[in-house]
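Heads up, the thing below is written out as C-alpha cells.
A single protein chain has been removed from this complex, and every other one stays in its place.
Now for subunit A:
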Amino acid sequence: MKLLTHNLLSSHVPGLRPGAGFPLRIELGHPSELPPEPSPGYEADEEFLRRLHHVLLEVEVLEGSLQCPDSGRRFPISRGVPNLLLSEDEA
C-alpha cells in the first residue's frame, strides 16, 4: 500500500462521527523522513518535492495495519494489500 492511497482511505466502521474515520493510523515502526508540515514555498523546493514524491508513490507498506482513529478497530495489511472488509456482525 502506498502512502498516496492511504490519503484516500477512511474508516467505514458503522456508527462513527462524520469525518472521524480519517486518517487511519498506520502502524509500523517506520519513521517519516518528512517534516510534519510543508514549509512555505515548497512548490519550488526541488529536494522536498523529490522526497515527497518518493514517500507518496515509491514507499510501500507491506506488512502492518491501519487503525480507525475513532473506534480503534484495526485493519491488517498483508503483502502490500490492506484488507478493509468488515465482518458480518460489524456491517
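Following the convention adopted for this analysis, a contact is a pair of C-beta atoms (placed from the backbone, for glycine too) under 8 Å apart; a residue touches a chain by one contact, two chains touch by 3 or more; residues count from 1.
The rule is short, and it goes like this: contacts and distances are computed from a predicted model.
Visitor: Considering the UniProt annotation of the chain absent from this complex, which name among "Metaxin-2", "THUM3 protein", "Creatine kinase U-type, mitochondrial" or "Myotubularin related protein 7a" applies?
Guide: "THUM3 protein"
Visitor: May I ask you to list the residues on subunit A that touch the chain which is not drawn?
Guide: 1-2, 4-5, 8-12, 14, 18-19, 21-22, 57-58, 60, 75, 79-86, 91
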